[in-house]
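Just one protein chain is left out here, and the rest sit where they should.
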Amino acid sequence: MDQVLVTAIAIATGIATLVLISLGLAVIFGMMRIINFAHGEFIMLGAYATVLSTNAGMNLWIAMLVIAPAFVALVGLGCERLLIRRYYGNLTTTMLLTWGLSLFLVGSVTALFGNTTRGIAAPLGSVTFGNYSVSVYQLFLIAFAALLVLGAALFLTRTRFGLIARGTMQNPAMASTLGIDPGRVYAATFAVGAGLSGLAGGLLAPVSGVLPNMGASYVAKAFVTVIAGGSSVLVGTTGAAFMFGPIEAIVSLISTPVIGQASLLAAAILLLRLMPMGLSAGFRRST
Amino acid sequence: MMNISRRNLIKTGAVGVLAAGVSPMLSATSVFAQGETVAVGSLHDLTGGTDVYGVPSHACMKMAIAEINAAGGLLGKQIELKTYDGQSDIKKFPQYAQQAALQDKVVMLQGAITGASREATRPVLRRYKVPFVYGTIYEGGLCETNAISVNTGSDQQAIPLLDWSFKNLGKKVFYIGADYNAPRNIGIWTNHLANQNGGTVVGEEYYPLDVTDFSTAIAKIQAAKPDYVHSCLVGGPHMAFYRQWAAAGMLKKIPIVSVVFGGGNEHMVLTPEETDGIIVAYNYFEEIDTPANRDFLARADKTMGASRPYINGIAIGGYTGPMIWAEAVKRAGSFDYAALMDALKTDIEWAGPSGKMVLEAKTRSTIQDMHIMQVENRKWKLLETQSQVRPFDFGGACDLLANPRNTEILVPKV
Amino acid sequence: MNYAGMNAGSLTFTASLVVVALGGPSVLDTFQVLQLSAYSSLALGVVGLAFVWGILGILSLGHAAFFGIGAYAYAILSIAQGESTFAVAAAILAPSVLAVCLGYFLFYGRVGDVYLSVITLCVSLILFSFMNSTADVSYTLLSVPLGGFNGISAVPPLNWPGFVGDFLTPEATFSLCFLLLAAVYLALQFLRGTRLGRIMASVRENERRCELLGYDPRWLKLVGFVISAAIAGLAGALFTANTGYVGPTVFDLGQSSQFILWAIAGGMGTLSGAIIASFMLQFLASFIGTSQLFNTSLVFGTVIIFFVYALPNGIVPSLQGLLRKLSRLARRQRRRPEVIGDSIKSTP
């Protein structure tokens, strides 16, 4: 019994991590069709903001939940205004640009802080289920990811900005004929997307190695999740995370982690073959 | 850019390199060594994913060269250090190795820390007859006349560490490692040593280098109930294991031993709550309390500055490499390749910050003291020292005096 | 017949590659010869991508999969047989076969644009993790150990076909690499100008209309995809022959994005641009890595961002634009010499 529970928690953690690391990318990709190569570095910046401000005496929770997303949202806004804005609609140029940005951010952080930074430990301790003990922080991450998805869904469906964002995403030209300035919506969305990546970085900071290159280990998985998810930011990304997370966790558990990772990628291939426009397009067609 | 005479000189040199088998007199190194300085190459990852290993090693190498130069140079010549940043991109290694050998005419090259970069670099240096000094801990089994290993193979670490662990921690071990060659080799050692010590390996798991979520691993270990965990997880993403392990409250329940922990300064990045009690084995750590080491650290503070990196068991190779090579050059009395290779046919002894080291002629690997130690509040505490641990010769398979043509990496068999 | 692709510019470019191929060895030193040979084989890899992306509109994020399979095929067969001719042939064939299967799966399944990119990326990442996990000695192919993360080293260079052990000198390899680059470039440029090439371009512009006109875009895409895979395989073989090493990182995201970014930097739709950009960026990365200016990533990242700012259309189109502007300026100067005065003499 306890083994089932622990396995379930491991699977839920896999899903929660995928959701957290993908959401920011999904917002930016879903809205603007920009493949943000610097996504991993936004996560890294969030983790650094958390670690550095905690080490400077800030309360961990404030650092993680407020400072990290706010700081990275600002960085994102700056990047959008200075760099990205001029190249909307140009997939290739923005890829090149965000790749340059990614190297630039890794390089700057290394130059500023070196490649070894004192990290922070996970708070909240652990709980025991029978023979197993599990980190409470891990449970917190799962709950937080669920709340985040819920909050984002409410935000998108119940608020004025959510409506504007959805409208602009579907048809920016038509939205502009209704008085909406797509440029401003894009800037705000980019900042929100970056902020979500920063939040992910902040939340992962106590459970991962905080290093300038840490983004690289998240970016491929986030890409696969977001794009397999399709154009609908929330439904698609969460759906894809719910599909890939368990596949990887279960296959890793019964065979080896390499096969687990390969089966995640294979599942993505199969999914896209069956639903050539992504998961959420498949949902929409069936409803 | 380049004037004709220099180009001709280089071309002559290059032709000489190609013809070196026939006529060593013409070799590039001997042409260049007549100048005021000789060049030595440092090829480390100074940026990218593995810079955490490359940067401190390179810094130590710079320090060693500076000390040699300050002491009047080597054979009356100043040494110029040529630096190449491998950028954590394996493709760059053979290209920079070619550049070092053919264009910059280095008389020695050190670096290529990761196994893959080493394998990419080694054949190039062999072809162009540039001695390759390998300064890092690694999986063991390097057995080539041109490759001088001044740090330890995994056998030199794993044998003392696991013997100690089976004696002091219990008989059941769970082995978890990164999924590549070195950890897999160390996995073989773990099984081998479990057999020898009457222990059992209750689980063996390998994780790709970019995995960051270890909840399934932790569940598996908890299910297997080992007496201790032997971890060979490597690199930044894998630091997540120690965090998640401690967060699950396991650090105080099941001890961890490792031959790689701390090599990437994990004990500095992670917090004491996440690392206290982890046990490792290295030939060097800063806390060694000897006059030689205190003197070395004082000099390091001076040359590298206050913000210098922690010098761990990997980085120290950056310092010992040029020093032991310099001993060999002195013995040879020349920078000439053949003379150096001759000089290496007898053991070379040198005393460094961690004590006596002997570069064995038979294996071109180094006999040295090994220390078993434990993390305590971001510092190492010595548990036990085993003096003068020999490199494993694979049942006599590695004997470069008898079989100088071997270039293959030897793999232990259970 | 008027071949749109075969203009004076592309012929000049081909000719200059041939000149480098034949003249290079007598003016360059051995290191430069070796370095440029390695660069040219990566440049060859990017030409195929520039073709399939720029002309057919297929963005393959996993181009490295084909490059890597070619590289491994060459390494394994040349070690196993001690002869490189068959190894090169296999390095072209093996990725082509994969491309046929994958392409059939993708194009005939009508997988959408970005989604296609991600599938190709996944394939390449699967190969990456698989190759990484072959460290155990039991993983051998034709009795050559695959070597896991450490890869396969000491891969022999090219030899004269049929003459085992009679290796090409670095200079001969250099000439061969550049001649192959020129040949592939010319062939693709020629293909572009043919009827088939123009239909391929129209597939990129409007797949639907193309279909209504009676062409099968799926088939055309498959053909283009396989061509680019075959070229990438050849490039992989040449690269391995040049550096003597292959490891799993040939399959990683970094390798794939490098190809993509070179193609972008060169300018979308230009093959010569991709070649020029790949040489320039390889030189740059290598130079920064030895110059110890500052942090390599920081400098390289800044340079790329600057690139986008200064040359938003890529290197070759921007240079062409600049040339046009200059020639227009020169013409205007000629018309109004009184304003310019002496400076007109210095204009070539």
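Per-chain numbering from 1; labels A, B and C assigned in written order.
The rule we apply is simple: a residue touches a chain if its C-beta (ideal position, glycine included) is under 8 Å from a C-beta of that chain, and two chains touch if they have at least 3 such contacts.
One rule holds for everything that comes next: contacts and distances are computed from a predicted model.
Name of the non-displayed chain as stated in its UniProt record, restricted to "Cytochrome c oxidase subunit IVB", "ABC transporter ATP-binding protein", "Na(+)/H(+) antiporter subunit G" or "Dihydroorotate dehydrogenase": "ABC transporter ATP-binding protein".
Looking at the complete complex, one finds that the omitted chain is in touch with A. Of the listed residues A:112, A:147 or A:174, the one in contact with the hidden chain in the full complex is A:174. Considering the full assembly, A:164 is the residue among A:75, A:120 or A:164 that touches the omitted chain.
Subunit A residues in contact with the hidden partner, per the touch definition given at the top, are 160, 163-164, 166-167, 170-171, 173-183, 232, 284.
In the analysis below, only the chains that are shown with their structure count from here on.
Subunit B and subunit C have CA centres that are 36 Å apart. Subunit A and subunit C have CA centres that are 32 Å apart.
For subunit A, residues that reach two or more other chains under the stated contact definition are 106-107, 110, 216, 220, 256, 258, 261. Multi-chain contact residues, meaning those touching two or more other chains, occur in subunit B at positions 47-48, 179, 206, 208. By the touch criterion given at the top, residues 105-106, 109-112, 114-119, 121-123, 125-126, 129-130, 132-133, 253, 257, 260-261, 264-265, 268, 294-305, 307-308, 312 of subunit C touch subunit A in their complex. Considering their complex, residues 3, 6-7, 9-10, 13-14, 17, 106-107, 110, 114-122, 124-126, 128, 131-138, 204, 206-211, 213-214, 216-218, 220, 249, 252-253, 256-258, 260-261 of subunit A touch subunit B. Residues of subunit C that touch subunit B in their complex: 29-32, 34-35, 38, 129, 132-133, 135-137, 147-151, 153-154, 243-245, 247-249, 254, 285-286, 288-290, 292, 295-297.
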